[in-house]
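Below: one structure, written as structure tokens.
Of the protein chains in this complex, one is absent; all others appear in place.
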């Protein structure tokens, strides 16, 4: 595959993926999802890869769904494909026998929070800022929620969605959204990967499969999430809100009662 | 409606409700529930109200179910009405497109913890003290539990119920029972309300409806809660325990083996 949205570095037993859409602030488009799925396929077909590392660049991890692509005049089925592909990616993170680690260093918005939340582990520098900004536009972080609630509980996930507050690394660590805050991501990562050499891939797979049975996420809940994202992403008001912002820097709330 | 248990202040886009039963330490009787439902009706029928603020007065937010009313010689169906009305009020807090904010400043007991826990957000001063004292009398905070567990997780809710410990604001904030602790409730509230102007009422409603599907509270669980509250509130031993306390300041445990 000719990767357009990812830089991939291969080490002895891991693949490091750098999200690389600098002109779109690492937002998520269909191409990025396809490439991420493709790399996971490769990892799963090669037993010498034990882990997959996900990171951004230049102070941006990921800023969520690509609004320009969203506004293109495309059939509704395309959004369904997008939502399904995003959701199935998060689900794969939580089911694959590879260990998924997100490295945060800077901005993490909306759907970007989902990529991190569905990872097995999240390491972060001090300068990370996370927020769920979907509600500004009349959207919801629908597919993010099952995995964010799993990670930080109902109320914190609800609070982030409703208040759209920006959370810094220290607070995110305190509530369990980030597992480790460090000044040196690579050093911490190296220690972690060494430790993970002690667990077999079979056991990682067993473990993820087992934990799925110990929690409330079901296929039905995931479908609900996909449907809600499609419903809102194709909603005329939501699309107008986003269009007015992109084209005229006008925020929707300027028209609220 | 001629409000007897609430003081209501109307501002441009919110309603502030002050629980006002000074002689009964802001305990919850049927009248208070009816009035709270009535104000919610008004708010929901007027799109210029975006939020409903709930507070107590004189260092008492709410002390839970009115024991004097409970002891009146009334038919069991009255308790059913009470339990249903209380539960449906908490449920409405979590489903209405209005943002519900509780301001705590002092004592929050038993059912009062439920009013707060079911709110979207809880602001509090330093002097707040929360406790679940139901088990003292052989009661349980049955209707409070779904919403308290949603907010602080199973074990913390269980711990509060079993130990009947009094929790101060700092600890409550640490475990997520209180969202913000402040010396100046009104300043923090003002900032919060300003921020909420950026989210449409439609989206608040969508958000609450969606989050219900992402968590374990169901209609069946709510019925279980109502039934348990009725079962215990009409139990002869429980009623004797409460009667002896109110009439003779005698605590039930003085008779335990």
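The chains carry the letters A and B, assigned in the order they are written, with residues numbered from 1 in each.
Assume contacts are C-beta pairs under 8 Å (C-beta built on N, C-alpha and C of every residue); 3 or more make two chains touch, one makes a residue touch a chain.
What you see is a predicted model, and the numbers here were worked out from it, not measured in a lab.
Remark: the omitted chain is touched by one listed residue; of A:20, A:92, A:150 or A:239 this is A:150. Considering the whole complex, the residue from B:117, B:142 or B:242 that touches the absent chain is B:142. Only one of the listed residues, A:1, A:71 or A:216, touches the absent chain: A:216.
Of the options B:3, B:158 or B:245, the residue whose C-beta touches the omitted chain is B:158.
Mapped onto chain B, the footprint of the missing chain covers residues 135-136, 138, 140, 142, 145-146, 149, 153-156, 158-159, 161-164, 175, 216, 221, 224-225, 228, 232, 237, 251-253, 256-257. Residue positions on chain A in contact with the hidden chain: 47-48, 99, 120-121, 150-153, 176, 179, 192, 195, 197-200, 202-204, 206-207, 210-211, 213-216, in rising order.
Assume only the chains that are shown with their structure count from here on.
Chain A and chain B have Cα centroids lying 36 Å from one another.
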